[in-house]
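Here it is, the structure, as structure tokens.
A single protein chain has been omitted; all remaining protein chains appear in their positions.
On to subunit A.
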Amino acid sequence: MASLSEEVLLVVKKVRQRKQDGTLYLMAERIAWGPEGKDRFTVSHPYSDIRCQKISPDGKAKVQLQLVLHTGESTTFHFANESTALKDREAAKELLQQLLPKFKKKANKELEEKNRMLQEDPVLFQLYKDLVVSQVISAEEFWANRLGGLNNSEPAPYSNKQEVGISGAFLADIRPQTDGCNGLRYNLTTDIIESIFRTYPAVKQKYSENVPHSLTEKEFWTRFFQSHYFHRDRINTGTQDIFSECAKQDEKGLMSLVNKGVKNPLVDLLSLEDKTLDEGYGIKQALPSTSNTNKTVKESSNAAIIKRFNHHSAMVLAAGSRKNEVTADQASETSSTDGNSRDSDFFQPPVKKVKLQEAIEYEDLQRESKQKTVALNLKKSDRYAHGPVPLQSQKYTTSQDIINAVNCIQHEMAHYKPNLTQVREKNNNTFLPSTEMVPSDIQGELKHLYVAAGELLRHFWSCFPVNTSFLEDKLTGHLEEMLQTAYSKFHIWQTRRMMRKT
């Protein structure tokens, strides 16, 4: 509901939303739209909810304004007033542009962070969909572990993106197009301009000096491309070019860079010289030196190109490694005109040692740091020889006994022949009772009993399998009785025998 106390900043009539005519109201703290003829607002968004606004391109028939909220929803307004549609939309857009930044709350930052995280990590997004959307876990629990860094001052680890370096071919990407009539057209984007500034800080310096005081941007770039500085030959003709100074600075920079050299002791650039044997085949001859003035034109232009390439590559590398220090150190940057002093500052004596150390040692081959252990110190280790065995009295044998015994056994075994048939002794001292020990009458009785029991058992087993009721009766009734009587008979006999013995 529109509260009357709200200040209305802009009213736009004839704005359609979702194919309905209505009026758009921009208030102090929110934007609202109500359909025609009705009192209420159907669409109302506080400015803090709005992430950004979008407008349809100029050429299109429909003049539209789209509001994208933080939650991802979007609302589109179509300005339908034939005469003033564009103006209306521009007015609305301008006002929103002023108002929206004021209402960006910190809380939205959190939402944005969440969105960013979800977008960047598809696994996380899937997890979020599975758990929170299907209401397995509440959204608060899900984000509890993950948003640790936001409320603190330190940045979240995910937001560290790698710096985008400079493409080495950025100058070549410019690609001039012919204008039709003897002119060239260069398309410069802000990326290319930024690359040029980062790589050639001298150019940036010139730009900041001259633009917008004496030259417009267009003129500056025109002169830039026309200058010999840019072109291949770069022969210093001494013209009053604003860029001739740049050329001189570059020369100085290159010389200082060459003098500084590479501090890495393992890299030997001098060994990369081409050694040709075509002239003289190894016999020493005076080689033409490059500093000689009467060199051919071709050689000098080659040298110039190569120098140019080297310088370009060095500047690109230096610019890449300079990172964020560019904005911070304006003063120091302009003082170091050779542009590479920062780079060579990195290689200092301690670094040399570190490099050497790295090359010599391998981590895997280092001795493992073992835990310190205490060695076992046994004083009386002979105790383990016999172990926890009690002392036993040993039989004392004299040496004479030993000799006798050994002789005896040797004598016996010298004629040893296995006599396996005589193993069982036929005398009364043997363990198992032989047949003589048992008197014959008891043997006879026992035999009778045994045979009878065997016969009964034979009857018993012949009844199986039990097919007929006759067999069943025989088993349960008859046989059992017989077995019982046989057993009792045996028992009586046994007791009689035992009583007789005692």
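Here is the rule we use: a contact is a pair of C-beta atoms (placed from the backbone, for glycine too) under 8 Å apart; a residue touches a chain by one contact, two chains touch by 3 or more; residues count from 1.
One rule holds for everything that comes next: contacts and distances are computed from a predicted model.
The complex appears with one chain absent; UniProt names that chain "General transcription factor IIH subunit 3" among the candidates "cAMP-regulated phosphoprotein 19", "Ufm1-specific protease 2", "Sorting nexin-2" or "General transcription factor IIH subunit 3". Considering the full assembly, A:P390 is the residue among A:P101, A:G183, A:P350 or A:P390 that touches the omitted chain. In the complete complex, the residue from A:S399, A:S440 or A:S462 that touches the missing chain is A:S399.
Residue A:L376 is the one among A:A61, A:V123, A:L376 or A:M498 that touches the chain missing from this view.
Although one chain is hidden here, its contacts on subunit A can still be listed: residues 376-381, 383-392, 394-395, 397, 399, 401-410, 412-414, 416-420, 422-425, 429-432.
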